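Missing here is one protein chain; the remaining ones are kept as they sit in the complex.
The block that comes next holds subunit A.
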Amino acid sequence: MAAENSKQFWKRSAKLPGSIQPVYGAQHPPLDPRLTKNFIKERSKVNAVSLKNKKASSFHEFARNTSDAWDIGDDEEEDFSSPSFQTLNSKVALATAAQVLENHSKLRVKPERSQSTTSDVPASYKVTKSSSDAQLSRNSSDSCLRNPLHKQQSLPLRPIIPLVARISDQNASGAPPMTVREKTRLEKFRQLLSSHNTDLDELRKCSWPGVPREVRPVTWRLLSGYLPANTERRKLTLQRKREEYFGFIEQYYDSRNEEHHQDTYRQIHIDIPRTNPLIPLFQQPLVQEIFERILFIWAIRHPASGYVQGINDLVTPFFVVFLSEYVEEDVENFDVTNLSQDMLRSIEADSFWCMSKLLDGIQDNYTFAQPGIQKKVKALEELVSRIDEQVHNHFRRYEVEYLQFAFRWMNNLLMRELPLRCTIRLWDTYQSEPEGFSHFHLYVCAAFLIKWRKEILDEEDFQVQWFCDGGQQCSGGGLLENADPPIYECSIDDPERLLTLEEL
């Protein structure tokens, strides 16, 4: 069934408009002249060879056929293979980023509230809190200006990056003002969401390049299959599902201290304070209790896997998105005691159900011996060997196993490597893909890996091999030690560049 779905997906691409476009991603990471060159070669080849005799399942085919998805509704076409793109260097990029951030902080005056949203929440419920704006933008520029390549200490330290705000939320928070195109897109979402029967195919198509913040909560509920397409049934469904969840709590939560559930609960209990430890939101007792309940109920209802470390991370994007329905500013510093009991209960139940839907698609990641992960890591290896032989051979030569770095990428869906706000953006796309969290994630991992190809190829001491390194030992030598800093420090728009996902 999995294979079947993906085949359909490949085939469906024929419907997508446009010609072959350069795309950032596994095949064409940004700022890599070598690959850009390859791309041009590739493109002329494609023009020569008729498309119909291609095997539909090759990665190149996939990349090509989906590349124009980035351009849906795109007015200004950018030619990434042009010389100006090639000469764009990281200094310029950083300077520009700093400039943007500066302007951004200057322009932090809020524009008038966004008009009535299609979400289920009356606008009057919104609580505004913006105490730490200043700190937020300071952090942003810090993380942005930090040289992502400099050698770090051998144990990865996660720098403080504003994890929830802001790039994707600029529209809601002031600068830059919404462009006509953004307004049109938001309008399109509103139309879709409020029509009697939401066209889910159309909604997926619109969501792939990113969901506007204002409509993200309801869009996610729909995309995950939690909310029905029919508008009339939504309210009742929500009510029923929320009651059902709290029914579980009533029935099962007390059993957490019983013998047979003790281990599960204890593990969850020690992991919760370690979930996103740098975001104040997740250190609040009320929030931690919510997480414990969600995870415990999920775990005992899924005994084949039970609770596995990493699943706790998967709750956070849902929690933050559903919380954002009530909070306009700075979610990561928001004090949830400002919310009513009802609001908190809705957030909790909706997070539970949406997380359950997600996990349904990747449960074999967490069952005994974690076969889903093993399979995906193998597939990643196979994929990289085809799309970037040089990197692949480099790993082989230095005896780096894919499992050593990619295990966590699969187990935590790259959430340890990307700031939370980027994960949320990425999940817009995952949820609009069939099997986004399993199949499509693999391609994102490949893109992510190849984004660091230069650093990888420059690296010889991977800490896995036996040779003593030449003078790098104390500054942290290998990919495996060192992958974390550059990855953690990816500047604000990195995931966007990684995927060529253009924010609305």
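Here is the rule we go by: a residue touches a chain if its C-beta (ideal position, glycine included) is under 8 Å from a C-beta of that chain, and two chains touch if they have at least 3 such contacts; residues count from 1.
Criterion: contacts and distances are computed from a predicted model.
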Omitted chain, identified by the protein name its UniProt record gives, among "NADH-ubiquinone oxidoreductase chain 1", "Ribosomal RNA-processing protein 43", "Ras-related protein Rab-4" or "DCN1-like protein": "Ras-related protein Rab-4"
Of A:245, A:366 or A:395, the one touching the omitted chain in the full complex: A:366
Contact residue for the chain not shown (choose from A:198, A:219, A:267 or A:351): A:267
Residue touching the undisplayed chain, where the options are A:345, A:416 or A:454: A:416
Sole contact to the chain not displayed, among A:237, A:255, A:284 or A:309: A:309
Interface residues of subunit A (partner: the chain not displayed): 153-155, 158, 266-267, 270-271, 274-275, 277-278, 305-306, 308-310, 366, 368-370, 373, 397-398, 403-404, 407-408, 411-412, 416, 460-461, 463-474, 477-478, 480-481
